[in-house]
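A protein chain is absent from this complex, but the other protein chains hold their places.
What follows is subunit A.
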Amino acid sequence: MSERVREKLRILADAAKYDVSCASSGSTRKNKNKGLGDTGSGICHTYTADGRCVSLLKILLTNFCIYDCAYCVTRKSNDIERTAFTVKEVVDLTINFYRRNYIEGLFLSSGIFKNADYTMERLVRVAKELRQQHKFNGYIHLKTIPGASDELMKEAGLYADRLSVNIEIPTESGLKLLAPDKDRQDMIRPMNYLKNEIIQNKEERKLFKKSPLFVPAGQSSQMIIGATRETDKDIMYTADSMYRNFSLKRVYYSGYVPISNDSRLPMLNTAVPMVRENRLYQADWLMRFYGFNVRELLNPATPHLDLDIDPKLGWALRNLDKFPIDINKADLQLILRVPGIGVPSAQKIVSARIYQRLNWDHLKKLGVALNRARFFITCSSREFERRNLSANQIKQYILSTSASKYLKSQPAQLELFT
């Protein structure tokens, strides 16, 4: 290890930072072989200046690339310094960072040099050396290269905890515009292949406990938001189809950070769409944990999520005829749809109401945000919202009582509602 490697790290960490995924959970690898490390704690070892969790060493193997995707700093036509790690250098860095308790593992991705298989083969070699020569049980996430062969994908799955295939641009037409050399089918195909292999491996492991693990933390994908003129509907319909068709564990939404003055893209001084990004994550949450169908949140009449209010409140305001609901009677599924009630509160409500009829005080103690929920529910109390308020009036009332949380000047502090 030398100053030269240090220089490479600077360049190749910088180029990798736009991939937002940093999860290191979803997989449990015990240190049974008296080797190095284990997986499953999902620890954030530090946080970046923008407040994001740092759990993995996230780097590119190389930033040489034969492609010219307009939204990417690594694109062929960009005038930047190019470099490449050797397999051994990546392995050494990972091991040495891990031993010092800096990281939970490695997230390795790469520009494409020569061709897909040539690149993918090297990524796989890093993972293989870590697992086999160094008995490394930490977390490994490999970003697969579109167009790589099934054999390499399969081998990658034997060593990695998670594989991701980034779809990059939410619409096919957007991809055509910004990355004319890329074919969306090259991204879809490996997702489908991995899904089938994962299912098959699960079956095998039921029969033979000793069958090797195959991508135990599943696959994920990422989309860049705001690089093209796609609607939120385009984005979430694509996400929804990936969740359904390929059983993805996570889809990440990454607000486009302007890196080029290409006329096809937002201008260099355009702000990163962070509020929008947050709303998309909320919608994603609603689909996965609250039983919402994507069509209820976004449809031809509502192609975009409201930036002022969260998508659940947005849905409720468009569906006032379904409210108010009686907290002491309604099904869990309906209670989950009330703005201001999260999954934990909804579950507590359903178990607590067996013993007593709940009033406003109870609801408050169970963690319900009454300033929002009160417009949509009744409970064991004579007091409830009797006025016949319009959707817009309700929205104004709610915004006036929770202004700070929705202020656009501090967008990154927005968090997923509970």
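Some observations on this one:
The rule is short, and it goes like this: a contact is a pair of C-beta atoms (placed from the backbone, for glycine too) under 8 Å apart; a residue touches a chain by one contact, two chains touch by 3 or more; residues count from 1.
Criterion: contacts and distances are computed from a predicted model.
UniProt lists the omitted chain of the complex under the protein name "Putative DNA metabolism protein" (options: "Putative DNA metabolism protein", "ABC transporter permease", "Xanthine dehydrogenase subunit XdhA" or "4Fe-4S dicluster domain-containing protein"). Here the missing chain is touched by one residue of A:106, A:274, A:363 or A:398, and it is A:274. Considering A:37, A:174 or A:311, the position touching the chain not shown turns out to be A:37 (whole complex).
Considering the full assembly, A:18 is the residue among A:18, A:360 or A:375 that touches the omitted chain.
Where subunit A meets the missing chain, the touching residues are 1-3, 5-6, 9-10, 13-14, 16-18, 30-31, 34-38, 41, 43-51, 53-54, 57-58, 93, 96-97, 99-102, 135, 257-258, 271-272, 274, 410, 412-413.
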